[in-house]
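Excluded from the complex is one protein chain; the other protein chains are retained at their positions.
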Amino acid sequence: MVGSTLSSLKKTRMVILIQCIDKVGLVAAISTLLAKEQINIISMREHVDTVENRFFVRLVVNGCANIPLLKTQLNNVLPADAEINVNPQPAKKIIILVTKDHHCLSDILIRNHFKTLGADVQCVIGNHNNLQEICSRFDIPFHFISHENMDKEMYENELLSTITKYEVHYLVLAKFMRILSPSFIEKVAMPFINIHHSFLPAFIGANPYRQAYERGVKLIGATAHFVTNQLDEGPIIAQQIIPVNHSFTAADMMKAGKEIETAVLAKGLQLVFEERVLLFKNKTVIFE
Amino acid sequence: MVGSTLSSLKKTRMVILIQCIDKVGLVAAISTLLAKEQINIISMREHVDTVENRFFVRLVVNGCANIPLLKTQLNNVLPADAEINVNPQPAKKIIILVTKDHHCLSDILIRNHFKTLGADVQCVIGNHNNLQEICSRFDIPFHFISHENMDKEMYENELLSTITKYEVHYLVLAKFMRILSPSFIEKVAMPFINIHHSFLPAFIGANPYRQAYERGVKLIGATAHFVTNQLDEGPIIAQQIIPVNHSFTAADMMKAGKEIETAVLAKGLQLVFEERVLLFKNKTVIFE
Amino acid sequence: MVGSTLSSLKKTRMVILIQCIDKVGLVAAISTLLAKEQINIISMREHVDTVENRFFVRLVVNGCANIPLLKTQLNNVLPADAEINVNPQPAKKIIILVTKDHHCLSDILIRNHFKTLGADVQCVIGNHNNLQEICSRFDIPFHFISHENMDKEMYENELLSTITKYEVHYLVLAKFMRILSPSFIEKVAMPFINIHHSFLPAFIGANPYRQAYERGVKLIGATAHFVTNQLDEGPIIAQQIIPVNHSFTAADMMKAGKEIETAVLAKGLQLVFEERVLLFKNKTVIFE
Partner (left out) sequence: MVGSTLSSLKKTRMVILIQCIDKVGLVAAISTLLAKEQINIISMREHVDTVENRFFVRLVVNGCANIPLLKTQLNNVLPADAEINVNPQPAKKIIILVTKDHHCLSDILIRNHFKTLGADVQCVIGNHNNLQEICSRFDIPFHFISHENMDKEMYENELLSTITKYEVHYLVLAKFMRILSPSFIEKVAMPFINIHHSFLPAFIGANPYRQAYERGVKLIGATAHFVTNQLDEGPIIAQQIIPVNHSFTAADMMKAGKEIETAVLAKGLQLVFEERVLLFKNKTVIFE
């Protein structure tokens, strides 16, 4: 490419996420490079975790389309451990895993249908088949993979074989009620986003709404988080609560819980798809 | 008193709280009695816990001053197990227990000073003495009872000896950081109201804000509750949360936690002092 | 019907709403009648507006199916002006009016589809036709009645002619952007429920999100309300807000506004369909 500089290319809006060990001059190095290339910074948020001595930055820029070149240039001015993520694409591709509950799935399907999700749903995979009907109404492929009559390894191999038919960036667990093995998570090799009912205080184990009811809580909550090897213990993306009271039965609490789960998963996905989330160890830095 | 009926007495506003086993006709029995006595019902909230088959009611009435007579009359028309509470007095008397943190205490002292607390603070007892100063500014007696150089029994005996010098209705633990023994709680024989930092998920043990920081939570909360033998496990009165994010250090989370602890304890005390809380087993019925 | 009393009929859960002028003994009269008929009160909430001297009550009962008889009996023991509403039916029938925005409609269609709305959507009427597609995905009739090339009277006559083909209980204005005339509202003769963007402070007139943006508000809100002759001035059912900040463009505020509008309309409809709302003058009493 003759005379190829970044600035000679057509400008588009991009999000740049960078993290690395902190040292003096990182912002100067990044912003000097961008200025030299006539890339304008629309918004910038930087955070230094002084405990971990780690630098995080999110930039929205009017930038060029030659992303590999930009990444190389950034690598040249940043510490060797820098993780650089340049995101020009407007939408990600995702697969949704479900069990029986429709509330999170329906909300995602509506947003997907009206192009407000920030991602394209490629297919839905369910270990029950009752949600096939709503998917077909939106012309979204549904794969019914029952976990019955299979051991976990066979079941996960079936899942994997279906997932790998698609090229996607994220797996969304929209009230998917099976626990996935660490080896499966490793093989899929992309971020999993899960929605978890969680309470004040948190209830562990079966039937959390029954436990919340018996404890007489006044708030119930939900947490959207990345999935790591320890289910429900991955980095938290979003949390919110809804008030309840003594007049709520355990069933009423579950119903209220569904409202807040729907809202929190929608919020969590929005933050992720807008490239506002940086991961380090078991925590997130979120530039909202 | 010749011709003494309830209706012959001067009317004042009262709150009546009743709970008993549920059966058909309880509301009719209560309201017929009140109507007969020309006591007008200003507001009424009833709740039946159908799992426990238990009836709860709160009435605000324009009523008479002969409370013993009214209670006897109510007893006559209600099941034998009925707990009847008639509250004419505008304010309760309370003692506050503190350790070092001022935030909840200060808020209560201000409300007490301006007569908006709904209760009269009789004294403050601290196991440290740094809060003596703020109490003296409001002319509230402060008793410094250090837990040092004493075993738990001796310490609690000292506490008890001071508490029993006052005639009070409630003990408020306003960031009191000592665990009290079941036998002490039993001897004091009045409700204890505690404020507890609690999170999503809840962190147990020492330094919960450090744990919350390390887990990267997006909300922190607080819970006002009655104290039973299991500390932090008594019936919940009020809960609320405050959002936090990655830019909060553990110290910032503690600071935010203090704001929400102050607000939640104030709310819990208001509900209790306005006689809006009924207790049954380990849960509350709150007619807000 | 020989020996016909209410108590001889099969019991079902019912909601009873009553309002009338206040006087001593109303609760007694109602509850005595119910007790005599072996109708058990599951929950009861009563409110007296002491300024208006008006009595409001909501009862959930395990009751009989002979509603006309029950209403007659209640009428016999209540003041002449009493409005008595006994609601045995599990669901209402509704028509939805829309313009171009899909967010509130989609949420209602999903709830309707999964039978969690508490009402059955009979049809959707739009003055634009872009929402026909989503309705057809849920097999809900869509009537396109353009307001163009018609004067208001002609347009409203067209609307009326379509509405009267259905037997419904409520009209829901789910981001319907035409102002309806008082005479139309009167002719339709059923409650209208509207969702209104509203802010702190409120902005009147065209393009409220633009106004909110220019004012730099930190919260935007939404209000679900009944429609009276003065649009946006009818009795309020539900209100809620969502935080915004300087980084929000007017378009971002509109997007956030849609989220809160969806949630508030859903909440308002739930309160109405669960028979929790009593209307008096320009205000609501809501037993939540």
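All chains are identified by letter, namely A, B and C, in their written order; residue positions are counted from 1 within each chain.
Throughout what follows, a residue touches a chain if its C-beta (ideal position, glycine included) is under 8 Å from a C-beta of that chain, and two chains touch if they have at least 3 such contacts.
Note that the coordinates shown come from a computational prediction; the quantities given were computed from them, not determined experimentally.
Asks: Out of B:Lys23, B:Lys92 or B:His113, point to the residue that touches the absent chain in the complete complex.
Replies: In the complete complex, the chain left out is touched by residue B:His113.
Asks: Going by the contact rule already stated, which one of C:Gly25, C:Gly126, C:Pro191 or C:Pro235 would touch the omitted chain in the full complex?
Replies: Answer from the full complex: C:Pro235 touches the omitted chain.
Asks: Among the options A:Val24, A:Ala80 or A:Ala206, which residue touches the chain absent from this view?
Replies: Answer from the full complex: A:Val24 touches the omitted chain.
Asks: Could you list which residues of chain B touch the chain missing from the display?
Replies: 43, 102, 106-107, 110, 113-114, 116, 134, 137-138, 247, 255, 259, 263, 266
Asks: Please output the residues of chain A touching the missing chain, sorted low to high.
Replies: So the residues of chain A touching the missing chain come out as 22, 24-28, 31-32, 34-35, 38-48, 50.
Asks: Which residues does chain C use to touch the chain missing from this display?
Replies: Where chain C meets the chain not shown: residues 47, 49, 51, 198-202, 214-219, 221, 223, 235-241, 245-247, 249, 282-286, 288.
The rule we apply is simple: only the chains that are shown with their structure count from here on.
Asks: Report back the single chain whose CA centre is most distant from the CA centre of chain A.
Replies: It is B whose centre lies farthest from that of chain A.
Asks: In whole angstrom, how far does the Cα centroid of chain B sit from the Cα centroid of chain C?
Replies: Result: the chain centres lie 37 Å from each other.
Asks: So what's the Cα centroid distance for chain A and chain B, whole Å?
Replies: 42
Asks: Going by the contact rule already set, what residues in chain A reach two or more other chains?
Replies: 247
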